[in-house]
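Let me give you the structure first, and then I'll get to my questions.
Note that one protein chain is taken out, while the other chains of the complex remain in position.
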Amino acid sequence: MPGPWVITAAGLISAAGDHPDALFSRLLEARSVATDSSDSVPFAAAPILGFDPSSYLRRKGVKHLSRTSQLACAAAGKLQDDLRDRNDTEVGVVLGTGWSSLDTIVRFEHEAHTVGPRFVDPSLFAETVANVPAGQMSIFFGWSAHNVTVAAGPTSGLEALLCAAEFLDEGRASLIVAGGGDELNFHMLRTLQADGLASRSAASLPLAPDSSGPIGGEGACLFALEAERSAASRGARVLGTLRGGTSRPVEAAGEPGVKQRADLIRRLLDDVGIGADEVGLLVLSANAERAGDLREAAVLVDVFGKAMPPALAPKAVLGETWGAAGSLAVAAALQSIQRRVVPPAPPPTAAGGRELGLNLPTEAQPLQVDCALILDGAGSSRFAAVVLTR
Amino acid sequence: MTSDEKLRREVTEIVAEIAEKSPDEVSADARLADLGIDSLDGLRIVAAVEQKYRIVIEEAEIAGIRTMQEIFGLVRKHSAEVE
Partner (left out) sequence: MYGARPSITGIGLVTPIGADRQSFWDALVQGRSGAREIRSFDASDLPTRIGCEVGEHEVPPPLRWALLGGRCTELAALAAVQAVEEAGIDVRRHADAAVVVGTTMGEVTQFEQNRAAHPDRAPSVDDVRSLTRRPLDVIGRSVARIWDLHGAVLSVPAACAAGAYAIGVAASLVARGDAPWALAVGCEAFSRMAFVGFSRMRAMSPDRCRPFSLGRPGLLLGEGAGAVVVEPQEAARARGAEVWGHVDGFGLSCDAYHVTGPHPRGAGATRAMRDALTRAGVGPEDVDYVNAHGTGTALNDKTESLAVRAVFGERGATVPVSSIKALTGHMMGAAGAVEAIASLLAMRHSTIPPTWNWEARDPECDIDCVPNRPREARLHRVLSNSYAFGGNNASLLLTAPEA
């Protein structure tokens, strides 16, 4: 992916707010957004309460979009406010999504039976198709260089950024809107909880010894990615620099899984010419799935040993946002780098992390080095990581 | 209210909802394009009236729909068949 590529705008919709500042404020509070029950889902979850897409998207037809489409387009709208002097025909879109339109598939199939195949709403079918959320982004904002959807399960958010970097390298656009989004919905969460893949308690926290699984969340987070020269010519402010990344399926369990992931991190740092001692911040993907949390800690201990950088665990606040997780983690890292602050972790996460050899602060502390390693995919058989600097 | 007035009011409400306007803004003589209705909205409107009145509107008839009057006409025509 030569580059480096710079991030010049960010747009996000999350349960902690719809702006990177709001997200970071919540991280500084180290307070989870999860609730044991809400109007949108009667289960423990971290939903975006009161999300009104029409307040972000002033066009007809918004209410017919799937929630994934709404989140992705709303985040795009937030980002678009920050884009200046760009030619929409030179802007591309790469969206990562883990689940995409699962809920709409369930709804369409059911409606095709209840009202009958001759009467079911045809526009609902379009929203069952996985690439439509990204397509809607282009339709709303006129971004026409290309439009790609990337499905890599929980690592879709980072995978999308890496794909965008390759496309920039190939000269496919002068600016790419890239990131990830996934919706939370009743059907999915109910099944994941039944299968023990999501926690039934809003108190389940990453790295805590009594964690009972990930808390289902949702969100969308997008970035404007471009070459330094392109940013300079637009007079755009650089929020951070994407130096490199990696994304692979890996062994889900055991020592081989730890070694694989550790090797991938070492190779990544080597590729971008950054030593382990030059990493100032780790952004964890630990999500309260105990085996995955333990493995992530073991991987980092393997790579950094005693020289463990401070770490941030965004899923302690946001829950598991799947395809949005990697991008939200990047957003958190960018804020941390800009403000030179490492937010604290909730006490159980900090204490649990310490037991495992990690370094999560219990109070906000200064960031010493402007370089972050962001991880994605804990608890799954996918691994992704990116390196960001100022 | 006659049954025809009722039909026109119901269909107007359906179109207004899809056009995201109030029913008062949808006159009986309106052209769909003027209401900002595109092809997908058109399909939604047809699906909604088919579902409501349990009628089937043919392929060839959909292509010709451009005005509220044409929608009323199709609903009347196919409802009469059903009866």
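Per-chain residue numbering starts at 1, and chain names A and B are given in the order in which the chains are listed.
Rule of thumb we're sticking to: a residue touches a chain if its C-beta (ideal position, glycine included) is under 8 Å from a C-beta of that chain, and two chains touch if they have at least 3 such contacts.
Since this is a predicted model, take the numbers as computed values, not measurements.
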* Structure fact -> Across the complex, visible chains touched by the hidden chain are A, B
* Of the listed residues A:Pro47, A:Gly77 or A:Gly135, which contacts the missing chain in the full complex? -> A:Gly135
* Which listed residue (A:Ser25, A:Ser144, A:Gln338 or A:Thr362) would be found touching the missing chain in the intact complex? -> A:Ser144
* For chain A, the residues touching the chain missing from this view -> 88, 92-93, 98-100, 102, 105-106, 108-110, 112-114, 116-118, 120-122, 125-126, 128-132, 134-136, 138-139, 141-153, 159, 163, 166, 169-170, 172, 187-188, 190-192, 194-195, 197, 247-249, 381-382
* Structure fact -> On chain B, the omitted chain is touched by residues 38-40, 43, 47, 56, 59, 62
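Keep in mind that, in the parts below, only the chains that are shown with their structure count from here on.
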* Asked: Could you state the distance in Å from the CA-based centre of chain A to that of chain B?
  -> 43
* Can you list the residues on chain A that touch chain B in the complex? -> 60-61, 64, 115, 118-123, 126
* **chain B - residues contacting chain A, complex** => 19-20, 36, 40-41, 43-44, 47-48, 50-51, 54, 56
